[in-house]
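This is the structure I want to talk about, given as structure tokens.
Only one protein chain is missing; all other protein chains are in place.
Up next is chain A:
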Amino acid sequence: MSAMNTLRNDNAQGSGTQPKILLVDDRWENLLATEALLKPLGASIITADSGEKALNLVLENDFAIVLLDVQMPIMDGFETARLMKTRPNMRNVPIIFITAISKEDHFATEAAEIGAVDYIFKPINSDILKSKVKVYLDLYTQREQILQLNATLRQSNEELERFAYVCSHDMQEPVRMMNIYAGFLAEDALSQLDEDSQRHIGYIRENAVRMQKMIRDILSFSRIGREAIVLETIDSQQVFSEVMQGFEDIVAQKQAVVTAEGLPVVRTSPTLLRVLLQNLLCNAMKFQDGSRTPVITVSASREGSGRNAMWRFDVSDNGIGIDPVFYERIFQIFQRLHSFDDYTGTGIGLSTCRKFVRLCGGDITVRSTPGVGSVFSFTLPDKA
């Protein structure tokens, strides 16, 4: 048996993607036997003959599993495990105790308190040990894969958002120039221009303004998640009133009746609530066909209990409504259901709402009857 060669298999080898198992036992013959038993599993096996050596190895390695003998001189298995668990890289690593002690309550309790996931009694049944270790190895591999995938996703997400942010930020300047100089042209030279040219200058300005709106919306979309979310205890009825003050002109122009009653005090991000109410109320007034007075109501109710308790807000309108096949699409960025001439907009508002509210632990959905009206509902975790 070539086990002697690999007995002191330290961290220089077996690196890379191969998961590492740490065997700790004060008897070398036990180490040898267990190593031989686990070798076919394909993991890199590292051994230590004392708790102290095991702790040193934990400092330098990330392990998938630790197999720990309980009865050892100087530092026993429990003590070793307790110290191991103080290391951040060991927090999620399963520790399997190997012990000759018969099943006693105090042992199980002590092992559980330390965070050991399992124990095996001597004499070791090699099939049981092998299959247990295999299960934990598989779990480890899957977890590593998920972590790696998450990291890749997070990175590409971050890059995309940085890109959106920089783009929008730098695009604002040229658009502002176009708007202002088209404005100068209109002011200074209008009398020298024929009707067509005057209209063309109008197009330039209108489109510069529209592009400016898009850029600002992309900016606020990409800001979500980049900036820390600050929670405050706020009166949502008060937020509603503030948002409505900004809509005074549109309300007057559309003769809209917008009401909200008994909105709760919630602990949430004030920015989130403002973004949600602004977008939903603006949409509710915008998507009207003009045949009737826009009537919009905001109400709230509490759902669930305990830690799962949520506040659910409903914004209902009597507007043109949305075909159910578009329920999902309207929450995707840049998706619009109407031509710009019919209903203005950038197709970013609802996606901003969804991104933001989901980041805060809630969600947003819609129910609608075309020609009758829509109800947009969003939920906020009740953290009061």
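The rule we apply is simple: a residue touches a chain if its C-beta (ideal position, glycine included) is under 8 Å from a C-beta of that chain, and two chains touch if they have at least 3 such contacts; residues count from 1.
Keep this in mind: contacts and distances are computed from a predicted model.
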Hidden subunit of the complex - UniProt protein name among "Response regulatory domain-containing protein", "Alpha/beta hydrolase", "Acetolactate synthase" or "Multiple sugar transport system permease protein": "Response regulatory domain-containing protein"
Selected from A:M177, A:L190, A:I229 or A:V372 as touching the chain missing from the view: A:M177
Touching residue (missing chain; options A:T141, A:Q212 or A:Q335): A:Q212
Touch residues of chain A, complete complex, unshown partner: 169-170, 172-173, 175-177, 179-181, 183-184, 187, 209, 212
